[in-house]
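Accompanying notes for the structure given below.
Of the protein chains in this complex, one is absent; all others appear in place.
This part shows chain A:
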Amino acid sequence: MRSAIDAQFARYAARRVGLLVVSLLGVSVVTFGIVNVLPGDVALLILGNRASPERLEALRQSLGLNRPIWIRYLDWLGGVLTGDMGESLRFGDPVARLIVQRLPASAFLAGAAVVIAVTVAIPLGVVAGQARNTWKDFTTSVVAFTGISLPDFFWGLVLILVFAEFFSVLPPSGYVNPAVDPIGGLRHVALPALSLGFALMAHLTRMTRSSLIEELRAGYVRLARSKGVSERDIVYRHALRNAFLPVLTVIGLQIGFLFSGIVIIEQVFAYPGLGRLAFQALLNRDTTLIQGSVLTIATVFMLSNLIVDLLYAVLDPRVQTGGGA
């Protein structure tokens, strides 16, 4: 039986990975398409308005801008697959290198935000769900509601004011590689991660609470009571795992918002991550860099969704059987 289930899981995972590859191809087409039909001449952008037509034409030739768009797409895609995303029009550096430099900082920030959100939200949600309609529940609800209603950059500004300006305990901006200096890394990531994770935490708290309340009404909870399982075990052994499933779905959905949050939060905290890079690229009309960073962000986003889905399948035995339910 076990091995049959594992085989089923492998099939499920394979299908999901296949789907991921197809979606990524789609994203690459869209990214490339949008950037390249954007008004504005790349050559003009590079050389400036006063450049002579001859020089512009020569640059177009050398950049291959005169070839049909689908050939340029295939060219680009071929490059991407071999790790070559072209050179940044603005910085002149290879796009791939720029991204590799910035990616860890953003990953660290996003990861820290998710960790903060999950570790705070789940216990809080459980407490609120168990102590329904008490002051604990009420307080949690108010906190969660504020978290959802206010945008993340607001929390960014508040946190900077309080912890950096007023108490001066944490740095208001910058990034330190945690692999080099763990303490410094954490100190620098703390404020941006908090502001980024706040909304997610609020969402997850609400979800955990309502989902736990729902599960505590389920038939299996009544069965567990009838067999004399203690209330504590009912929550932690039975209800929580089932209650976590919808929470996991929300995490998957919220990752998208997290990415849009990153672009803004990295601006607010002058944090040298991928979001800031992409934003600068956009301002500079740095087409190759836009293509590269958007594709990277999309890949990371889809990968994290894939991980969430696979985790879901591991936690919920019903998913793997496919057609069943």
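As a convention for this text, a residue touches a chain if its C-beta (ideal position, glycine included) is under 8 Å from a C-beta of that chain, and two chains touch if they have at least 3 such contacts; residues count from 1.
Note that contacts and distances are computed from a predicted model.
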Which choice in "Glycerol-3-phosphate dehydrogenase subunit GlpB", "Oligopeptide/dipeptide ABC transporter ATPase", "Queuine tRNA-ribosyltransferase containing PUA domain" or "MiaB family Radical SAM enzyme" gives the name that UniProt lists for the one chain left out?
"Oligopeptide/dipeptide ABC transporter ATPase"
Of A:Val27, A:Leu44, A:Leu150 or A:Val229, which one is in contact with the hidden chain?
A:Val229
Where the missing chain touches chain A, by residue:
1-2, 15, 217-220, 222-231, 237-238, 241-242, 245, 315-318, 321-325
